[in-house]
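Complex shown without one protein chain; remaining protein chains in place.
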Amino acid sequence: MSPGTSLPVHRPPTGPLVSMLRVRDLAVGFGRQPGTDPVVAGVSFDIAPGECLALVGESGSGKSVTARSLLGLAGDGAWLEATELAINGSDVIGLSEAQWRRRRGRDVGLVLQDALVSLDPLRPIGREIADSLRLHTTLDRAARRARVQEVLERVGLPDGRTRVRQRSGELSGGQRQRALIASAIALDPPLLLVDEPTTALDLTVQAQILDLLESLKRHGTAILLISHDLAVVGRIADRIAVMNAGRIVEQGPAARLLASPRQEQTRRMIAAIPVDKPRGTRLAAPVDRADAPASPPAPPAFYVSAPTMPPASSASPAPAPASAPASSPVPSPVPSPGEVVLEAVGLVKTFRRPDGSDQRAVDGVSFRLARGTTLGLVGESGSGKTTTARLLLALGRPDEGEVRVLGRPFSAATERQRRRLRPELGAVYQDALSSFDPRLTVDAVLRDAVRGARHAARSGSAGRGTAARDRARVAELLDQVSLPSTLLTRRPLSLSGGQRQRVGIARALASEPQIIVCDEPVSSLDVTVQAQVLDLLDELQRERGLSLLVISHDLGVIQHASDQVAVMLDGRIVEIGATTQVFGAPQHPYTQSLLAAVPGLA
Amino acid sequence: MSDLEIQADLGRQARARSPRRRRISVAEALAGAFALFLIAAAFAPSLVAPGDPLAIDPLSAFQAPNLVHWFGTDESGRDIFTRVSHGTGGSLVIGTLATGIGLGLGIVLGTMAGMLGRIVDFTVNRFLEVLFAFPGLLLALLVILVFGPGIQTATVAVGLATAPGYARIIRAQLISVRSAAFVEAATVLGRGRWQILVRHILPNTLAPLFVLGTLGIGQAVVWASALSYLGLGAAPPAAEWGAMLSAGRTYITSAWWLAFFPGLFIVLTAVTATSLGRALERRLRHA
Partner (left out) sequence: MTGTAAGALRPDGAPRSARPLRARPWLAVRRSIPGLLAARLVGAVFVLWAVATITFFAIRLIPGDPAEAILGGPGSQTSPEALTAVRAQYGLDQPVLVQYLAQLGRLARGDLGRSYALRQDVAPLLVGQLGGTLLLAALALVVAWLFALVLATWSTRGGRFAWYLGSGLEIVAAALPHFWLATALIVLFSVWLGVLPPISTPGPAGLVLPVLTLAIPLAGFLGQIMRESLLTALESPFVLSARARGEGERGVRWIHALRHASLPAISLSGWAFGSLISGAVVVETIFARPGLGRTILNAVTVRDVPVVIGVVMIVAIGYILMTVITDLAQWIADPRLRRR
């Protein structure tokens, strides 16, 4: 790390530990009258130099608003109140816009998620990084350029000379995020606000970015890290504050908070993390109706005896311990092992790239899904998981190889022949909303599915009573996914993410399929909602002996939900085997590197 | 691109910006009220303006707008408000018919391009591309050159000139709906091609046509009156707005109201159509 030569370098904490950021009773809102309808209230915390405080909460908990109000950027028409708000020892309450502007970038830096749009896509990154130098210093052009090179090197982007001319779209996801961090630390601000810095990044890249933040911290920068993901923050946070509905519900040292959470919300979030939770354990406290606000139920037994949760050590992220084999997976009630319900044989799918060359998105993928079990397909973005899912559902024709369902040809059949088999094969999609016709209500969506199933079964196509029977079946389906019947008249657009995914599952169940293909079924959901959906899938599998193919980029989800795991890389399956075996003793180097990057709580 | 495509695009963007607004805004209310007035004037002009649009009264010629003659009188003493009101029917009929022709052709071409495979799509697209090299009014002028001036020709000309815009919007809509995730989901559920077409693709493609039609009528009224104004559409004795404006042009130095008020109605009709189209767009999608 080369310290900046021309600029004030970090002052390491001298003497008593002063706080770099001091917040007392912060309240922010967008109501017309200051003080009314706060979205954030009573928020207090301190961050010392070289310390990382993680603000964790689910979407809408007010964490981003909190961070932005620390820059005076809460938004148009926002009001802010606090008994104390001090950055680097000086009070910032009631600063004018011009005064704020002088501090932004110099005293406080901000790093947002998704650098593709957080850096101006039309400007070279060199200019973006040099902006704060231009605004806050009197450095001339050459000096600025030199400083930009220095900062780029510091964030691990060498070759600065060519880099500075590139734009965010020309960089890979990780490089881009580094460039964004560089633009925030160009003046080496003593306080850095980092909003979901690793969301949307692949696991291995995510680990690198966290390492970079860690090194900034060691250098003396105070970091406020905002995240929805306890597992990610556990890796670098010294202290964690959990936010819910605009308030901090629990705050404490990271190790203590993760090991023995005191508040219900914290416990739920920790329990919902699927990593290292054996197959069959519930992740969410049982809820009567999906997404109902948590009526505080007694904490399940495994919270209390949490031996798998040693104190978090921010350093070595150990690969997942092989504790899973000890607790044997809960056996499925329909264990007729050996019978293959879904089979992929040497699937190959090639796409034409825009430049005319061919890209093998799927390159010789073979696997078998046994009845009543779950096969997890895991891989990073671009590994070919989703293309595989499309081939399995016959939404595309493989160039080579074939898909067999219940031993019968599926991909090789005509669509007419396939239609007989389709009811046996359900699908759950990542973006549930777009999988519903926007004109239809939940009732119409489910009724369509039920009617389709009835036609496929050819059981009394018409006649009296069918409408009533369909209605009863819709009600039954809703019940199976724990949704209240009051939702029937709503359109999916007005439902929450978890509810939408449940409607999607209900639709998939309508034809009583034997197999369900789930493509990233929980990846756009908050952790606790994700936990409920995973529990639901697990429950349905045990009740009805479903065979599941779960596709995810999230190793935790895969580890928790699968009996068998297939690891995909560049269109191929590089490792396949029993979950316990793959996670306990990975053979392929890629699997090993993936597992090493998992930001587990351990 | 055509004016219509831009209008349709802007409507969509405005909707995205104001995700749900149930309340009727002041502008929408005004637009709705004027639309009602236009419809009343079109179907029962004497209800709105009881006088005779052709009644000549030379003694009261060239009166400026006053309490008796709200919009003033013309060179023969005819009441302009009465004439403008009675001209509503003609103007709207031309606008509606032209929109019908344009939309109809657009549906045919757009559906062909969107449904009949790559070769047809390619051909139709090239054809549309060529038509876009004729700016709207030029295409209309070409039609008039061939078939001679007159109200019917002007109507057909405006319809033909707007058809490429409709066709392209409908094609794009069809293609985006056809490849939408919910259509794939229906395939996975085992629905047949026909079922998917009838249940999902057509309704989702046709709903936006209401919006397009509303926007289109406004445009067509403007265009048709432009042709009349140029002397290629409705001829002056008729109480069509463009023709009235054209006739009033002779007197603009002394009696501006002759040309002003027919034009004002054209402008208000176009603004009303735009506002209503956008309001409709918002509500259709968020129903």
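By letter and in written order, the chains are A and B; residue numbering begins at 1 in each of them.
Keep this in mind: a contact is a pair of C-beta atoms (placed from the backbone, for glycine too) under 8 Å apart; a residue touches a chain by one contact, two chains touch by 3 or more.
This one's a predicted model, so the numbers in the text were calculated from it and none came from an experiment.
Contact with the undisplayed chain is limited, among B:I80, B:A154, B:I266 or B:L280, to B:I266. For the options A:L283, A:A361 or A:L549, the residue in contact with the chain missing from this view is A:A361. The chain not shown here is touched by just one of A:E51, A:E150, A:D470 or A:D519, and that residue is A:D519. Residue in contact with the omitted chain (choice from B:I175, B:L209, B:A238 or B:L284): B:I175. What chain A contributes to its contact with the hidden chain is residues 68, 71, 73, 101-106, 108-110, 112-114, 117-123, 128, 131-132, 135-136, 167, 169-170, 180, 183-184, 186, 193, 199-200, 228-229, 351-355, 359, 361, 381-387, 389-390, 393, 395-396, 427, 429-432, 434-435, 519-520, 523-525, 553.
Where chain B meets the chain that is not shown, the touching residues are 1-3, 6, 10, 13-14, 17, 27, 125-127, 129-130, 132-138, 141-142, 144-147, 149, 168, 172, 175-176, 178-181, 184-185, 218, 222, 225-226, 229-232, 242, 245-246, 249, 252-253, 256, 259-260, 263-264, 266-267, 270-271, 274-275.
Basically, only the chains that are shown with their structure count from here on.
Chain geometry summary: the mean Cα position of chain A and that of chain B are 48 Å apart. If you check the complex, the residues on chain A that touch chain B are 393, 395, 415, 419, 422-423, 425-427, 429, 431, 434-439, 448-449, 452, 456, 491, 493, 507, 510-511. Residue ranges of chain B in contact with chain A, taken from their complex: 180-182, 184-193, 199-200, 203-204, 207, 285-287.
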